[in-house]
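Every protein chain except one is present and positioned as in the full complex.
Note that the chains are named A, B and C in the order they appear, and that numbering of residues resets to 1 at the start of each chain.
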Amino acid sequence: MRSILTSSISPVWHPPAPCTVRTRPLDTRAGPGQIASTLPQVSTEPPTQHLVLALSCPDRPGIVHAVSGVLAEHGGNITESQQFGDPSTGLFFMRVQVETAAPRHELEGALTSLAHDFAMEFALDEVGRPVRTLIMASKDAHCLSDLLFRQRSQRLPIDPVGVVANHPDLEPLAEFYGVPFHHIPVTQESKPAAEAELLGLVRDLDVELVVLARYMQILSDTVCTELAGNVINIHHSFLPSFKGARPYAQAHGRGVKLIGATAHYVTADLDEGPIIEQDVERVTHADDVAEMVARGQDVERRVLARAVRWHAEHRVLVDGQRTVVFP
Amino acid sequence: MRSILTSSISPVWHPPAPCTVRTRPLDTRAGPGQIASTLPQVSTEPPTQHLVLALSCPDRPGIVHAVSGVLAEHGGNITESQQFGDPSTGLFFMRVQVETAAPRHELEGALTSLAHDFAMEFALDEVGRPVRTLIMASKDAHCLSDLLFRQRSQRLPIDPVGVVANHPDLEPLAEFYGVPFHHIPVTQESKPAAEAELLGLVRDLDVELVVLARYMQILSDTVCTELAGNVINIHHSFLPSFKGARPYAQAHGRGVKLIGATAHYVTADLDEGPIIEQDVERVTHADDVAEMVARGQDVERRVLARAVRWHAEHRVLVDGQRTVVFP
Amino acid sequence: MRSILTSSISPVWHPPAPCTVRTRPLDTRAGPGQIASTLPQVSTEPPTQHLVLALSCPDRPGIVHAVSGVLAEHGGNITESQQFGDPSTGLFFMRVQVETAAPRHELEGALTSLAHDFAMEFALDEVGRPVRTLIMASKDAHCLSDLLFRQRSQRLPIDPVGVVANHPDLEPLAEFYGVPFHHIPVTQESKPAAEAELLGLVRDLDVELVVLARYMQILSDTVCTELAGNVINIHHSFLPSFKGARPYAQAHGRGVKLIGATAHYVTADLDEGPIIEQDVERVTHADDVAEMVARGQDVERRVLARAVRWHAEHRVLVDGQRTVVFP
Partner (left out) sequence: MRSILTSSISPVWHPPAPCTVRTRPLDTRAGPGQIASTLPQVSTEPPTQHLVLALSCPDRPGIVHAVSGVLAEHGGNITESQQFGDPSTGLFFMRVQVETAAPRHELEGALTSLAHDFAMEFALDEVGRPVRTLIMASKDAHCLSDLLFRQRSQRLPIDPVGVVANHPDLEPLAEFYGVPFHHIPVTQESKPAAEAELLGLVRDLDVELVVLARYMQILSDTVCTELAGNVINIHHSFLPSFKGARPYAQAHGRGVKLIGATAHYVTADLDEGPIIEQDVERVTHADDVAEMVARGQDVERRVLARAVRWHAEHRVLVDGQRTVVFP
């Protein structure tokens, strides 16, 4: 399995923006099972896999027919599918779940050939495969706790391979859930070394997704670019709104009746990456700043969990400054 | 154009439940334009149409490929598409919007042939074509007023060909929007005659959709069956919940904190037809029954408008006792 | 009855911001009924009135006791009441509904005396009395139509005494609801004359509330100041967010997943007046700008109707740059 760091090497056609769609090689973890599937089988029915294919390419007639043709040739049965052509960017997006008994590498080969013809980016993955995820946090526990609980209760398809924090406070929480905790403090001087350590972890742990779960440090442009399309942040407010420090105090001062949160991909342009999900919580005049923070935490963890789930299920495709979400 | 009354004649394969998918013949209203399109044209680029295709059939491999093949052969470019295979009923559902310059009748012919092979029901229509709609009401104006306003402000693709009411109160409202008003009183004795008059209107006005916008009479089984799949009702409560008279008084007595509404297809089993849409409105202890009725009206009109829009845009497909909605 | 224009004359203690609380004189429209109440009555039980009292003053111990004392002395029975002391502004707010058989002018006199002691602003009104309202619009009908429908269906306690528009398009709608329509076009040159005509209408029609129901002209500072605290605007977006032209296009470009609306009091600082209510509607990547506008209209009319209702029921009290809402 390749980490997200190596994903910048391959593509024939470079997408117009950070993109979640990537070709994944054979899952070698399965090992014996894969070998077994190449041996003669007593059963006449080969084992069925449930795969998800996500792709994007310049829009033109015939894409769905070509893709579904490849799937049909490999005995694929489509169980769920969504497509969208964006007139404003001229791009076409497709996500399809398919059951097939064909060897995965054959399907992959056929799709690679197709991708060449259509200048297509694609990702092929098993439905429900946990995505290797590194969670970054600071002191606030609400997002980290929620993600780990949801993973453990079997509903969030991530494999949390590590927690990175610039403060030690959250180590017990990570330990409770059995996730290795890496304390990487960040000062102005140590930032380059800290980021090198982070990128080392991403490489060594074969990380596919980085989630900024209220991580209060700004990633450098270098890191943002290197991990582009694979870092999700939760922003403590609607976007664009109340920029700067103490957003809840600003919201309180203006007497807002709703507070919100935004999950988005991280780009070098902070807080301006493609939006994945947003939601709000109602507040009243009687809620002071502390209560607005508390309600904000509720909506932050809810929005982040949805965004992470959709990303992990290949339901989010980047479309320039926007995202296409097939929920 | 055929009205919904005649739709019971044709299908080769009978769907397991009231179904919105029907083949529509050529739209003859356009008249001259249609004729013109058969004449030699100076322009080398034939005019592009934007069509919507909705279909359902028993699930099996190759459906999407076959359908997209037909579309590709006719130069179709898919702009939006959704599919869903329901494991519990074994049915497959698809809605696709396609731009094509091919003559519609040719596409229709090819689809009809395909439908035969796949035991498929389908509807082919122009994107945004207003559906000929008869709205039925009693005395409450909120749903009727909302539908007519939304139609007029160009966002709801219905053509309101008539309003039928068993009370005269709403005539001025219908008149303001220029919709013919038919006062058909209903008593126990007159009910058969009244329903005959209703079915006559459906036939004469070439009605495709009947909306029960707080119509307080119960349609007979005969009418329900004859119009099955083409009648949408708005129910003044969640389903199943608070059956019987005065639902808001019951909700008040139990001190509920939310009240809701349900839009559903009408079947002979009253209030038990497939659910299209539901929503809620928050209430408090300070809201008396009258206020709960008022808030209920808000959520009723909102839910009904969504259901009518989705039906008119061929976004609702019936799946046994459930609906598949591609919003 | 005095119009809002004259409300700048009286108060002893000037509130820190536009304020909805005003003393209302005896309602002389009732005429004969008022006279009758001064005559000897056969019934030993005087007729009960349901009154609402809204007040604000600098916070200090004893306010509730003093106010409830005055009410108790006049045989008042409190049916609903809410109070709030804002630590950030040092102001106290109270809204109370009371049933009493005492002559209203006596209660008013006692409250006036109390108001002097506590540097208090207050409004005393009948529960449910329709507030004389002037609605201003341009071409978009959704907010005007919704307000007039809600008024007519007896749930919104306003008396729409006129519609002012700078375009003629909405005249039929106003006529249908029997509300006088005033076409006052506005050009750069005619603006002073147009605003003079507007203020003349406010005076002549004894207007208590002006609602900007998608009125696309900016009111001058003079008008804003003169009508301060009595003008409600609906803003086509969250505040602060997407300032400038074509907010829905901006929202689409950023790929937002929610769009919102904000109802607020108008101050000279445009779009920055105290917020009364906000809400959102969910959108997806498939919604183009036109659909986002349509959904925006839904949330706009809903938010505006709530704000107008709460204002008309004396449920909104201004607290500096914020509002206290007792819903």
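As a working rule, a residue touches a chain if its C-beta (ideal position, glycine included) is under 8 Å from a C-beta of that chain, and two chains touch if they have at least 3 such contacts.
These figures come from a predicted structure and were not determined experimentally.
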Interface partners of the hidden chain - shown chains only, full complex considered: A, B, C
Identified contact with the non-displayed chain, of A:74, A:142 or A:236: A:142
Per the touch definition above, residue among C:76, C:247 or C:260 touching the missing chain: C:76
In subunit C, positions touching the absent partner: 59-65, 68-69, 71-72, 75-85, 87, 92, 96
Contact footprint on subunit A, counting only the chain that is left out: 80, 141-142, 145, 149, 153, 155, 172, 176, 284, 286, 294, 297-298, 302, 327
Subunit B residues that touch the omitted chain in the full complex: 84, 86-87, 238-242, 253-258, 260, 274-280, 284-286, 288, 319, 321-325
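The rule we apply is simple: only the chains that are shown with their structure count from here on.
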Central chain of the complex, centres being mean CA coordinates: B
Inter-copy rotation, subunit A to subunit C, in degrees (Cα atoms; steps of 5): 180
Separation of mean Cα positions, subunit C and subunit B [Å, integer]: 39
Distance from the mean Cα position of subunit B to that of subunit A, given in whole angstrom: 37
Of all residues in subunit A, the ones touching two or more other chains: 84, 87
